[in-house]
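Here the complex is missing one protein chain, while the rest keep their positions.
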Amino acid sequence: MQTMKAMVFRGVGRIVLEDVPRPVMSEPTDAIVRVTSTAICGSDLHILRGDYGVDEGTIIGHEFLGVIDKVGEHVTDFKWGERVLVHPGFRCGTCESCLKGNPLGCQKGGVFGNPTAFGSLNGGQAEYVRVPLAQKIMHRIPEGMTDEDVMLVTDMLPTGYFAAENGDIKPGDTVAVFGCGPVGLCAQMCAQLFGPSKVFAVDLVEYRLKMAERLGAIPVDSSKVDPVTRIHELTDGLGVNVAIEAIGTPATFYGCLQAARLTSNISIVGIFSEPVELLMPVLCLTNKRITMGLPHKLPEYIPKLLDLIKAGRIDARPIITHILPLSKGEYAYDIFDKKLDGALKVVLKPGA
Amino acid sequence: MQTMKAMVFRGVGRIVLEDVPRPVMSEPTDAIVRVTSTAICGSDLHILRGDYGVDEGTIIGHEFLGVIDKVGEHVTDFKWGERVLVHPGFRCGTCESCLKGNPLGCQKGGVFGNPTAFGSLNGGQAEYVRVPLAQKIMHRIPEGMTDEDVMLVTDMLPTGYFAAENGDIKPGDTVAVFGCGPVGLCAQMCAQLFGPSKVFAVDLVEYRLKMAERLGAIPVDSSKVDPVTRIHELTDGLGVNVAIEAIGTPATFYGCLQAARLTSNISIVGIFSEPVELLMPVLCLTNKRITMGLPHKLPEYIPKLLDLIKAGRIDARPIITHILPLSKGEYAYDIFDKKLDGALKVVLKPGA
Amino acid sequence: MQTMKAMVFRGVGRIVLEDVPRPVMSEPTDAIVRVTSTAICGSDLHILRGDYGVDEGTIIGHEFLGVIDKVGEHVTDFKWGERVLVHPGFRCGTCESCLKGNPLGCQKGGVFGNPTAFGSLNGGQAEYVRVPLAQKIMHRIPEGMTDEDVMLVTDMLPTGYFAAENGDIKPGDTVAVFGCGPVGLCAQMCAQLFGPSKVFAVDLVEYRLKMAERLGAIPVDSSKVDPVTRIHELTDGLGVNVAIEAIGTPATFYGCLQAARLTSNISIVGIFSEPVELLMPVLCLTNKRITMGLPHKLPEYIPKLLDLIKAGRIDARPIITHILPLSKGEYAYDIFDKKLDGALKVVLKPGA
Partner (left out) sequence: MQTMKAMVFRGVGRIVLEDVPRPVMSEPTDAIVRVTSTAICGSDLHILRGDYGVDEGTIIGHEFLGVIDKVGEHVTDFKWGERVLVHPGFRCGTCESCLKGNPLGCQKGGVFGNPTAFGSLNGGQAEYVRVPLAQKIMHRIPEGMTDEDVMLVTDMLPTGYFAAENGDIKPGDTVAVFGCGPVGLCAQMCAQLFGPSKVFAVDLVEYRLKMAERLGAIPVDSSKVDPVTRIHELTDGLGVNVAIEAIGTPATFYGCLQAARLTSNISIVGIFSEPVELLMPVLCLTNKRITMGLPHKLPEYIPKLLDLIKAGRIDARPIITHILPLSKGEYAYDIFDKKLDGALKVVLKPGA
């Protein structure tokens, strides 16, 4: 039995580098991908804290890309040696729930490195990964694009695009993005695609605000000013047309509600650990539209984002602040979790 | 000074019939309308309970229609004797807030029979009413249509239409409307315009469910079954595509969230007195879109609704259960408030 | 070698009943379907006239449903004996054209009973048919639904739905459908799902107008009145908001342009044999939107239409005027082509 290195969940607070068996083909619809780059996601920290009930021994990681090592006989559109990026998860596409436009309800799907209806599914922070339903969830990396060019297309950019699209931003609108972590920065970049007049970026960590500014936003430092007051000042007292929540806390949710004008859209893509309270006696007299959720149109988003990157309209590479060998995976989790050393996106290289 | 009869707010719990001065012209943009029909709205009960801080002495009522008695010189599109229905409120249309698509923020507008930035504005439960900015907020009643044909176009039907439109109902969708009062019934009728496969109507009052069924919905009696369970049973276990909240309580808000499938729209038009709690750790993983607010596109909705009534596609007359002379106004409030005698919409006739 | 009966193209003007070899499995993605009902489409008449260059010997027919007789090993979601309806054609879904949202450009796809990039593909007016990429283009028929209930879901209703959807009909709009053949009648039924105030149906064949009226439209007999004049009279002189062309002639195209008001949508689903001339010096000053094409969202439309039929919101059975054994196929073509005997949709039963 061949082994490989992988980041494995070993109980609350412990994601550790281990030698584990290499994955093998299980279904004719599978592929095995040799991972060349994989990134740590904010939701991996939820796993680390035990929020999601991942089984011990599960390999973590749903943001990864690499080279096809094996394909099952039903995977007719791909072949050995092709570079692919893989969706963070999959749906069967054929159950009642999928057919009726309700993919989140699919009981046969799942997210890499997360629990599913049929047990936890090994992820991609490893040298190799088994990809179920590979034909449906792999996407060829266009020639000439590096791993870093497309790394954030696996998850961050589709989520940011979803956030912006849900906001229904129209040219000339004002937008506020609460949170300048990788998702918030991607939301901000994608918001710019819809022609806003101004994009405000709210955070309290200085290096993150600097990055937001570098990417074209007007930074609002919530450690120094009340962001709601500041945003109203900068929008003729009206508030923004669209507010995007990209952190997942009640405070930033409320910030969005207050920074947004009376007729406005609030788009939530943060992952929450606590409930929020809506002051409906006031809110119900305002024309607010609140959306939330996970990007469910990856087959549409991914080619679009690749085209935009190729054309130079989006460049998410600055968000990758660290590229480390997989062997430094535990250190990588540490700096990512504690926001050390200016960390935004931290990428691991299994091959290195 | 000429006097007239009117329903006047006299402190919490007291809306009484009084003799008051007839309104006079104040601006060249005003009109005076002789009211021929006026209805009591659920929000008038909020006023009765003191929720909105209406000044004592204010004439109540924002649902009314009648005959033009006088027009100011700037009101060039209307003339004496024309039958008109009047919007429940108005915006200036020229302040920064109005120009930037934020009419709810207008400080120069207001709702009849409600407080405004410049004092409480007398309403239409009276023999006569002064209509400010009359050119903008009056709509001619098409020839051949009775007061009863169009009574609900003043407020209930636009609100119901707004609820249905916000739900973004597509042909074939399933819809649940929580609440079978006048707004809920209008929302249900308007939902039918968007081609749903099924519309469920949830309430616990038998005569209201009967009316919902008569108007084409599948009644769900929440006094006998858990509506969420029942709706899931009737939608292949998925829940509805669109849920409409038309009461304004936390319980029905939660009912909507649970009756709606994972990817779905929740449209709120109930007026709330209490906050609600959103379980974001769960909700943020579902693709929910929640909208709320007040219908702000009346100039678009009203001609549309009149056309639909004329063509027989909508008939809201069954919702008018009582037509009483204005002199019985206090009794009318009583049966409306206590849901006595099968009351849904209660109309007062000042002329009678 | 087993044989079967089938309708075979034998040169211009000749579609004849023949004994031909039964189809056999060719790819692991294939299925063989035993046809229980198949219908003649207007575009089959184009084939009959030689318009499409179908190879001699091709079995005609793209509207069919039946029972699964065999499935290839990659067709894992279906099994022997299930009743299915089959899309009229297929796309590979994985070529550049398909991935970029351009399915009509797919070189690996095709329509049953029509030429493709890789030769003419046998169709379903036969006892058996080979279905390529079966997993993608078969749809299970819900329990309790007869062949007749769902027959028009194979092609006519999706086309009609596409016509109505392209028209972007809003509640209260007025709609004119030019043509009361099967496509026009389906467009008219689907238009009703979007809440129009009035739907006009234009034709010059009396029995077709009768059917249109029975299905809820206002008939306009173009053999007796100028339909454009009549439609303007019935729409306050404005013309309709949406005009649907469902025949495919210059005259009806022009009729649509003239019957539609200055700001309006024209939706074309007729199949044309001649060019049309647009009077751009006039048209370019009007806000017209003209759409055309083929329904490309069948996986979305078909479940929607089945739900609507199940719920009783659509019933296309009256459009099936003839059900004949396959053995009478030549007679069936004759009455369909010549509009004899009140023919609208003519269905053939291979088993009978």
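Some notes on this structure:
Going by the order they are written in, the chains are A, B and C; count residues from 1 in each one.
We take it that contacts are C-beta pairs under 8 Å (C-beta built on N, C-alpha and C of every residue); 3 or more make two chains touch, one makes a residue touch a chain.
This is a predicted model, so every value here is computed, not measured.
Taking the complete complex into account, C:236 is the one of C:55, C:73, C:213 or C:236 that touches the chain left out.
Screening B:3, B:94, B:146 or B:223 for touch with the missing chain picks out B:94.
Touching the missing chain, out of C:25, C:67, C:271 or C:323, is residue C:271. Listed residues C:204, C:284 or C:340: the one in touch with the omitted chain is C:284. Touching the missing chain, out of C:296, C:310 or C:328, is residue C:296. Annotation for chain B: contacts to the undisplayed chain at residues 28, 74, 77, 94, 99-101, 135, 300, 303. Think of the hidden chain as still there; on chain A it touches residues 161, 170-172, 190, 192-198, 303-305, 307-308, 310-311, 313.
Counting the whole complex, the residues of chain C in touch with the unshown chain are 96-97, 100-105, 166, 236-238, 241, 248, 250, 253, 261-263, 268, 270-281, 283-294, 296.
The working rule: only the chains that are shown with their structure count from here on.
Chain centres here are Cα averages; for chain B and chain C they lie 43 Å apart. Computed centre separation for the pair chain A/chain B is 42 angstrom, with centres defined by C-alpha atoms. Residue positions of chain A touching 2 or more other chains: 100-101.
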